[in-house]
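Provided herewith is a single structure, encoded as structure tokens, for subsequent inquiry.
The complex appears here without one of its protein chains, the remainder shown in place.
Let's look at subunit A:
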Amino acid sequence: MSNTSKQSGSLRRYILTRIALAVPMVLILLILVFVMMRVAPGDPISASQGGKLNAAELAARRKAAGFDAPLYQQFWDYLKSVVTLNFGTTFSDRRSVRDIIIENGGATLTLTAGALVFATVIGIPVGLLAGRYRDRPVDVVARLASTVSYAAPVFVTAPLLMLAFGSTSGQASPLIQLNVPTQTHILILDAALDGDWDAVGDIAQHLLLPSIALGLLIVGVFIRMIRINLIQSLQGDYIEAARARGVRERHVVARHGFRNALVPVVTVLGLQVAMLLGGAVLTEKIFNWPGIGRQLIDYINQRDYVAVQGIVTVFALVVVVISLLIDFVNALIDPRVRY
């Protein structure tokens, strides 16, 4: 057996093992989501109807909704709804949770992707520059900016951005009437597929500020992580060894420094996606962005536990899938990541 085939074999084994390990993780997550919903006092019926209906009527409605069933029965139903990707029907407006996710998920996806692009495009070059020119002006400015951006929560940066650039960026103007057929449920993609470039431009314009507001949440971590990793990797023994072989300084920094510095950043990127989803909830509310996050807040206000449970479950599953993907990317970059 040649060595190369041994390599790819172990990569396959790594991926399969990671997937197998994700199963118990998902199960624990589902239990957590379920228990948190039940531990919270009250239920959707008493929250929305308490005081309006008498006790007998409340009990009847509870029974109809299945809230009187034993917990294991309820959990079993919940598991079934997750496996079938159905997630039940909301109490407040009788919508299928799956439809909410399909219809509004695209907007959240667009926003999160926009924020990730912003954080990557700004964070990686700035972090690399700061690390390469440590303690020079560029590093000092980058460090300061990253601390500020990291410390400022979305509910502070978003209104500030609105105040400063709301009118000039066209954020405040209403979205032009969209008349494109729905194909992917991702508005900007649908518009592009339809060839309606005015609409694409308009959506992109409206995407700009929310993406920056959300991206600022994680760009600071990016800059800091990349900076410190580059500084560490530039002090690495293999860097000196490459210099001792007369490798050009430009190649030493790029090939040996940057690449090794970016490995841990990939891991952090995965963790930051979870943070982005949390931040998206607030960002969507502030910018009136039609994503799942905004829906989630509305449903929480209505104590619609089926909707909340469904949306939170989807968020949790997305985070699990992303962290799985990140592990695969890591294994592809770093040959030492194997079981």
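Note that in this section contacts are C-beta pairs under 8 Å (C-beta built on N, C-alpha and C of every residue); 3 or more make two chains touch, one makes a residue touch a chain; residues count from 1.
Just so we're on the same page, contacts and distances are computed from a predicted model.
Peer 1: Given the choices "NADH-quinone oxidoreductase subunit F", "Sarcosine oxidase subunit gamma", "Dipeptide ABC transporter (ATP-binding subunit)" or "4'-phosphopantetheinyl transferase superfamily protein", state the protein name listed in UniProt for the chain not shown.
Peer 2: "Dipeptide ABC transporter (ATP-binding subunit)"
Peer 1: Who touches the missing chain here, A:Asp194, A:Asp298 or A:Asp334?
Peer 2: Touching the chain that is not displayed is residue A:Asp334.
Peer 1: Would you mind spotting which of A:Arg13, A:Lys80 or A:Arg248 touches the chain that isn't drawn?
Peer 2: A:Arg248
Peer 1: Over the whole complex, note the residues of subunit A touching the chain we left out.
Peer 2: Within subunit A, the residues touching the omitted chain are 2-4, 236-238, 240-249, 251, 255-256, 259-260, 263, 333-336.
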